[in-house]
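Below is one structure, written out as structure tokens; the observations come after it.
Of the protein chains in this complex, one is absent; all others appear in place.
To keep things simple, chains are lettered A, B and C as they appear, and every chain counts its residues starting from 1.
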Amino acid sequence: MVRAGIVGTTGYAAREVLRLLATHPAVEVTAVVSQSAAGQALDAVLPAFRKVYDLTCEAFDAAALAERCDVVFLAVPSAKSMEYGAALRKAGMRVIDVGADFRLKDPAVFEKYYKTPHTAPELLVESVYGLPALNRDALRGADLVAVPGCYPISIITPLWPLRDQSLADVPVVADSISGISGAGSALSDAFHFPEMNENAKAYGVATHRHTPEMEQALEQRITLQFTPHVGPYTRGILSTITVRPSAPLDLDTLYAPYADEPFIRVLGAGNLPELKHVRNANFCDFGWVHDERTGNLIIVSAIDNMVGGTAGMAIQCLNLMFGLDETAGIHFPGMAP
Amino acid sequence: MVRAGIVGTTGYAAREVLRLLATHPAVEVTAVVSQSAAGQALDAVLPAFRKVYDLTCEAFDAAALAERCDVVFLAVPSAKSMEYGAALRKAGMRVIDVGADFRLKDPAVFEKYYKTPHTAPELLVESVYGLPALNRDALRGADLVAVPGCYPISIITPLWPLRDQSLADVPVVADSISGISGAGSALSDAFHFPEMNENAKAYGVATHRHTPEMEQALEQRITLQFTPHVGPYTRGILSTITVRPSAPLDLDTLYAPYADEPFIRVLGAGNLPELKHVRNANFCDFGWVHDERTGNLIIVSAIDNMVGGTAGMAIQCLNLMFGLDETAGIHFPGMAP
Amino acid sequence: MVRAGIVGTTGYAAREVLRLLATHPAVEVTAVVSQSAAGQALDAVLPAFRKVYDLTCEAFDAAALAERCDVVFLAVPSAKSMEYGAALRKAGMRVIDVGADFRLKDPAVFEKYYKTPHTAPELLVESVYGLPALNRDALRGADLVAVPGCYPISIITPLWPLRDQSLADVPVVADSISGISGAGSALSDAFHFPEMNENAKAYGVATHRHTPEMEQALEQRITLQFTPHVGPYTRGILSTITVRPSAPLDLDTLYAPYADEPFIRVLGAGNLPELKHVRNANFCDFGWVHDERTGNLIIVSAIDNMVGGTAGMAIQCLNLMFGLDETAGIHFPGMAP
Partner (left out) sequence: MVRAGIVGTTGYAAREVLRLLATHPAVEVTAVVSQSAAGQALDAVLPAFRKVYDLTCEAFDAAALAERCDVVFLAVPSAKSMEYGAALRKAGMRVIDVGADFRLKDPAVFEKYYKTPHTAPELLVESVYGLPALNRDALRGADLVAVPGCYPISIITPLWPLRDQSLADVPVVADSISGISGAGSALSDAFHFPEMNENAKAYGVATHRHTPEMEQALEQRITLQFTPHVGPYTRGILSTITVRPSAPLDLDTLYAPYADEPFIRVLGAGNLPELKHVRNANFCDFGWVHDERTGNLIIVSAIDNMVGGTAGMAIQCLNLMFGLDETAGIHFPGMAP
């Protein structure tokens, strides 16, 4: 059994990792770290875990984790990730960061978008971007994995095979809508239930941190006009991507390699995804329409931001890192209804 | 008092017209027409109207309506609208059609998108497109008004002042998301509660009937890549419109005329709308962000599809047609929460 | 025009009073008081009111309000209400308190349930409980009105005509479920969107403050087992009330006086209410089933907690206080959908 620790236990990403690991056949959770809940029983803090986990939250201590874990998931706010990540790597631990600190390769870009200098730039070289379809081999030997952002998973997956194609010299427009869980567990007026129910809005227009992450993953060959939105539901990201090819694309051929991907489901022309088919699942579904009138290609993709967009993807990376079956513990269908 | 009749009573658009007219100071509802509910008390069919209306549903009869009404709202499915509209105009009635049959001026375009020939093309000449900001004067004397589609109201309103500006030769991308009420009251697997709750999807990509309506209203100067979506809520449309200007636009000046519009609220640069601020209101709110990095302009607009997108707009047209205060009966704020 | 001031502007109850007064034909809002937003434009704090109100928030000052208002709505937290209410009464103002401080007549009961002594017990004698069906005449001359709690309106309305009837000596069981707006605008982990969406729970079991209020209104003739719940929606209270009559009751006769009530809709035996028919309306709908097998009577009632349960009821009281048409400004049907 792979022994795993989780840091940042009370946040949504960590809760989801814990939820999924509860049924993983080859991973045992041996440590749950929470500064705010240290000393408390996990299931007192998170009642959903009663009769599932018998663990006590502890304070962060890299050396202590090194004794009891083979790998540590970091699910803490930005800036904390690089601090804890550096400490854990120094202690020789393998680390899977579900936060954002190790995704961007250029410290200057990091500082521009995250408004703070990067304190462990040497780890940016080491970290592997955790998208198996792009980096499967590198992930097998990785010691530090940066799990991609949720929006990027939904947008890079369909765009990756198009990055070499001839596109008009205008930005690709990616309008995404996410459930509120993507904003995390921190309270805000914006996400108080009566404020957000039956509501929708755009945010982070032109400034969202996932933009440079996506352009980096696409090897700077595609410029993105990324506009994220939130809608009145808990889980799921739907991304609508408008591409302007210079000439018609043979998408069936371009996407053919995805047939072997365990968690990418290419729906084809005229067949568009719905959130419900990926809810509580690790899949990324996408389909498209070619608009003959305008010459544009419209691709729509769907993921569950908490599973396929965060925790499930993190566990897929763990499976690769430790030589397990890549689908172990995460090969379940969408929950519909 | 203006005496109004409503045809198509049990549908969502008619229900909303009835709901709003219940508090209109200068309109009295004198006839409610429903083929399926003829002979039944209105409040037996629609219990929300108990102790509000004491009316009985009747079958459609243009002559009978002409005796008791000064104006008739048509809220019936496509194709029915042109049949009833022709009969009512023949009987000398003034008509406000909240359906789609009198919006497109070119019968050939109508037939292409609605898959049926237009049977009253002479009325396409007479009908006035019911967007007061564009056609206020024409509406004052109109005998036949075509209330715009819900998506078009949210998209034409911010684009109208830009139609003469120099834009790059690529389609404007308009990604809209609507609440389910926009799909009407007819049952379908797609909109059964457990199928649609916590769900979202795109539909009508490249083929939606509102595309030619919008391009016509914008005088064919803008090509639109319009992708509608539905989300898990009842009311409201949020439209995100990505425009590629050839040179920077002076939006404050371009939108200055809207300061006098009673139901258009220009939020300005960096101030984006939310559905909750227009919920159950007749307003169209919009704001924008200019992305210096890409050169694009991203405009976001919000309406309540049932009020500002349908019934409220229809009543605003009635007010103009009959020389009433333009805001009579519809000047209420958003319902938040 | 009656000139009205509102204290507690940014809370949900005050927002709703403001929303409804925007279309009241005989009331003008002349002052909006908010300690946290003093000096700011109302529509900057609450964007739903743009192009509706041109007012600036001010700090509380009883003398200043007395100059510009004929009546003041208090919509502030418990304990603040009695402080402000006393100051306003001293300044000669008529007051409508939508909070809880003037509902209970016995200061000892108040202190027991609200955990603080009452500082203006003399006003408990003066205050009139604002339920028109019970106290219409007293409300006409009232200077201080205590608007009932939301749950009490839904439960007292159907039980009031039964209070003299012979019931078994066991508590009446009232299980109510409310939308989250009833919990107000203050942030809490419990009502963060992702925590409450798709969730439901009971709370305040055996201790809720509305229990003594209801038993007082029912003249202590009925003991209540009141269990409130919250569900994943914004507005509306559904109350299911299980009564054990000693002998069959003639409900049609007992409820006959309600036929003249403008906002009570008695649906009758076998006809049960739904929230949607009272959404955004001032009505209280109820119906019932007599279970011959068990001998119990099950009554189900529905209100919109924000309108019929708070702001609409407060305005109905204002209408009575100032000799206006009792239904002025609040006689609209339910918003369905």
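We adopt the following convention: a contact is a pair of C-beta atoms (placed from the backbone, for glycine too) under 8 Å apart; a residue touches a chain by one contact, two chains touch by 3 or more.
Everything numeric here is computed off the predicted structure, so don't read it as measured data.
**Q** Among C:Leu272, C:Met313 or C:Ile330, which residue is in contact with the omitted chain in the full complex?
**A** C:Leu272
**Q** Using the definition of touch stated at the top, determine which of C:Glu195, C:Glu213, C:Glu261 or C:Glu326 touches the missing chain.
**A** Residue touching the chain left out of view: C:Glu195.
**Q** Can you name the residues of chain B that touch the chain not displayed here?
**A** Residues touching the hidden chain, for chain B, are 12, 179-181, 185, 187-189, 191-198, 232-234.
**Q** Against the chain that's been left off, what residues of chain C make contact? List them.
**A** The list for chain C reads 168, 170-171, 173, 175, 177, 179, 194-195, 197-203, 205-206, 223, 225, 227, 229, 231-236, 238, 240, 242, 244, 272-276, 279, 289-294, 296, 298, 300, 302, 336-337.
**Q** Residues of chain A in contact with the chain that isn't shown?
**A** 12, 15, 18-19, 22-23, 25, 46-53, 181, 198, 234-235, 262-263, 265, 267, 274, 276-281, 283, 285, 306, 331-337
Basically, only the chains that are shown with their structure count from here on.
**Q** Cα centroid separation between chain A and chain C, in whole Å?
**A** That pair's centroid distance is 45 Å.
**Q** Please tell me the distance, in whole Å, between the geometric centres of chain A and chain B computed from their C-alpha atoms.
**A** 39
**Q** Could you give the separation in Å between the centres of chain B and chain C, each centre being the mean of its C-alpha atoms?
**A** Centre separation, chain B to chain C: 35 Å.
**Q** Hunt down the residues of chain B that sit against at least two other chains at once, touch-wise.
**A** Chain B, residues with two or more chain partners: 198, 234-235, 274, 276, 279, 336-337.
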